[in-house]
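Omission of a single protein chain aside, the complex is shown with its protein chains in their original locations.
Labels for the chains are A, B, C and D, by order of writing; each one numbers its residues from 1.
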Amino acid sequence: MIKHRYRINNVILRTVAKLVSLIILTLAVYLFLAGHHSPGGGFVGGLVLASALVLLLIVFDIETVRKGIPVDFKKVAAFGALLSVGTGFGALIFGENFLSQAFDYFNLPFFGKTELTTVMIFEAGVALVVVGVVVTIILSISEDE
Amino acid sequence: METLVTILAGVLVTVATYLLLSKSLIRVVIGTAMLTHAAHLLIITVPGLKIGSVPILGEGDAGPVDALPQALILTSIVIGFAVTAVSLVLTYRTYQEIGTDKLDQLRGDQDE
Amino acid sequence: MTVDGTIEFIAALLMLSGAVMALLSAIGIMRFPDVYTRSHAGTKSSTLAVLLTLLGAFIHFASDQGFYSVRLLLGIVFVFLTAPVAGHVIIRAAYRANVKMSDTTIEDELKGVLQQVKQDAEADRTETGEIMSEDKKEELKHQEE
Amino acid sequence: MIEIMLTLALTLYGIAIAISVIRTIIGPSLPDRIVALDMIGVMLVSCIAIISVSYGTKAFLEVILILAILAFISTIAFSKYIERGTIIDSRRDD
Partner (left out) sequence: MNNLIAMPMMLPVLTAIILIFLRPYIKIQRTISLIVMIANIGISIYLLQLIQSNGILRLDFGGWEPPFGILFVADSFSVILVLTSSIVTAICLLYAFSSVEKSYEHMFFYSFINLLVAGVNGSFLTGDLFNLFVCFEIMLLASYILIAFGGKKGQLRESIKYVIINVISSWIFLVAIGYLYAVIGSLNLAHLSERIAEHGQTPIITVISIVFLTVFALKAGLFLYFWLPGSYSVPSTVVGALFGALLTKVGIYAMFRFFSLLFYHEPAITHTIIGVLAGLTLVGGSIGAVAYKDIRLVASYNVVIAVGFILVGLAVSTQSSLEGAVYYLVHDMIVKALLFLLVGTMIALTKETKLDQMSGLIRNYPLLGWMFFIVTLSLAGIPPLSGFIGKVLIGGGTLENGSYILLALAFISSIFVLYSLLRVFLSSFWGETIISKDEEIPMKKGLLIPCALLTIGSIALGLGAESLSVYIQDAAQVLVDPQLYIDAVLSSD
């Protein structure tokens, strides 16, 4: 009970942060998908995604965010790197040059004719690396007091 | 315009040199980061600043500018980011180990 | 002047008035006596400036290229949402950090409240042994001696 | 006509940013500086909108949002630092 008398009242900030992080995450996804023919891509998308996580970390705290997103960000970064390098090795299976990418047009429901390419997987890997590395660095700097 | 930006890069190098020569380790780290950014500014300036449109498909009518320096800078920023992160961790470890971030207190015999 | 021309003129006018607004808020941030008043200039009027400018840009793109930019609208919403919160948070921090008010301030309504809350909390936490104020530590030292 | 108005608007924004920079430098207390920095960030957003209108390109519109996001996050981080001395708490304290 005692704790509740001098709690730091952050209602305004926390409410807005929830909303704003939603906007930021949307932008991150948009940037990630737009990256093929216009500015954006995995790196920027990952950075924006990481900035949403950083906002949540600042406004809330490590414990809450950990509870909400129970992943090890080091593993996320490693997985992303694996994905990116993996697309390079994927080209070897098809007897192409290392790092060759393929693309084709598909008729998806709702989206219509869409260009899908293996670059997307590479970019997803980059995004995961960026998110993992940024959050790991920030957590490790702030964690040990 | 190129002259102005080059002077700006020079100013950045000056500031970075000042920071590198200071005693505090954290300032040195900031100095190294600034040094890298001065180089980025130089890379984009030296081949000539923008003559043409944005190098994106379907944007602008004139021929696009050379996008290579920007690609180089992006790569170099990532590397610089990693180096800065590593050196910050190193600084922090040193601070934990020795209890100071003053460079002159790091001095000592090989086998202390 | 055609209809399109008029609309573009209006768009440019909106942007120009946004710029005037920004200049006014800059003058405000220079001339006001303390943080609390400066933040009025820094958040309220500059938010208006941004809103006007982005709206102008939106109208321009809509009439000129027939392009209804969701990103600009999202930007307007974002700035509208975050600028007041940012102002609120800074000023809260400033007040808690005891930044001096200007001499012309007539009333500080929170003065008693904050003092009371702090005292209560300190008392509570000292009871539970959680934290201890510097004075208390001194006292305890003296008692031990 | 519109060109002139855009240039004028950019100039006014430039003056406003310059004034804010002065406030950032002299500002007697830390919150003063942060108020000014926040304002610079928000004004840069509008500057980019004007620049993209005058170039007639849509390529810069993402920058607007990203810059606004960064300005917001940095302001929050700064003010939390002033208020509590930490930026990221490890435990929830309420």
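In the analysis below, a contact is a pair of C-beta atoms (placed from the backbone, for glycine too) under 8 Å apart; a residue touches a chain by one contact, two chains touch by 3 or more.
Here the structure is a predicted model, which is why all the values come from computation and not from measurement.
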### Summary
Among the displayed chains, the hidden one touches A, B
### Message
Of the residues B:Ser22, B:Ser53, B:Gln70 or B:Ser87, I need the one that contacts the missing chain.
### Response
B:Ser87
### Query
Which chain A residues touch the hidden chain?
74-75, 78, 81-82, 85, 88-89, 91-92, 96-101
### Task
Using the touch rule from the top, list residues of chain B that touch the missing partner.
20, 25, 28, 32, 35-36, 38-40, 42-43, 46-48, 68-69, 72, 75-76, 79, 82-83, 86-87, 90-91, 93-94, 97-98, 103, 106-108, 110-112
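Going forward, only the chains that are shown with their structure count from here on.
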### Message
From the C-alpha centres, identify the chain that is farthest from chain B.
### Response
C
### Task
Find the two chains joined by the most C-beta pairs in contact, please.
C-D
### Query
With chain centres defined as C-alpha means, what is the inter-centre distance between chain A and chain C in Å?
29
### Query
Where the centres are mean C-alpha positions, what is the separation of chain B from chain C, in Å?
32
### Task
Please list all residues of chain C that touch 2 or more other chains.
74, 78, 82, 85, 89
### Query
Got the chain D residues that touch at least 2 other chains?
58-59, 62, 65, 69, 72, 76, 80, 83
### Message
Judged by the touch rule stated earlier, which pairs of chains are there in contact?
### Response
A-B, A-C, A-D, B-D, C-D
### chain D contact footprint on chain B (complex, rising order)
53-54, 56, 59-60
### Query
What residues of chain D sit close enough to touch chain C in their complex?
1-2, 5-6, 8-13, 15-17, 19-20, 22-23, 29-32, 34-36, 38-39, 42-43, 45-46, 49-50, 52-53, 56, 58, 61-62, 64-65, 68-69, 71-72, 75-76, 78-80, 82-83
## Note on the structure
chain C residues touching chain D in their complex are 8-9, 11-13, 15-16, 18-20, 22-23, 25-27, 29-30, 35, 38-39, 42-43, 46-47, 49-50, 53-54, 56-57, 60-61, 64-65, 67, 69, 71-72, 74-75, 78-79, 82-83, 85-87, 89-94, 96-97, 99-100
